[in-house]
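Note that this complex is displayed minus one protein chain, with the remaining chains in position.
Right after this comes chain A.
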């Protein structure tokens, strides 16, 4: 077993984990953060995308031990003071989902994209979301949502982790 200290959605956890435990399993099965789904077993679909220290990562392709000392943000950590994150709101407004399975990863990847490039062209949005597969929407409304979020200003590219987390509660296993 290995000891990790990791902040997830503003809460600091100290846990003992098996080295082979994947971050996505840690999030879902230990912390109950089932907002982050698993869509494939080949690292291709992007459904499991989270932010580690503010940068997107596929949590099925990261070990929990590799997240030691980092700040992880999942789709569950985006709401601030009861307000949806601008990218969440834009997905809602533009009907950018159907079954919703890809949506958490799509939103986390979109925030990362807007953080890198606050005013992307449609072409850049499509390339930036290359690692996230959607089987339902045909992507049109997803691109529209990202475009709308970008139009709302730089807050759309902000990952809560990058702003420093609120006074974190601590949870020890």
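Rule of thumb we're sticking to: a residue touches a chain if its C-beta (ideal position, glycine included) is under 8 Å from a C-beta of that chain, and two chains touch if they have at least 3 such contacts; residues count from 1.
One rule holds for everything that comes next: contacts and distances are computed from a predicted model.
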item	value
UniProt protein name of the chain not shown, from "Cysteine desulfurase", "Glutathione S-transferase", "ABC transporter permease subunit" or "Aerobic carbon monoxide dehydrogenase (Quinone), medium chain"	"Aerobic carbon monoxide dehydrogenase (Quinone), medium chain"
Absent-chain contact - pick from A:33, A:58 or A:144	A:58
Hidden partner chain, touching residue among A:8, A:109 or A:149	A:109
Sites on chain A contacted by the missing partner chain, in the whole complex	2, 18-20, 22, 24-25, 38, 40-44, 46, 49, 52, 55-58, 60-63, 65-66, 109, 112-113, 116, 126-128, 130-132
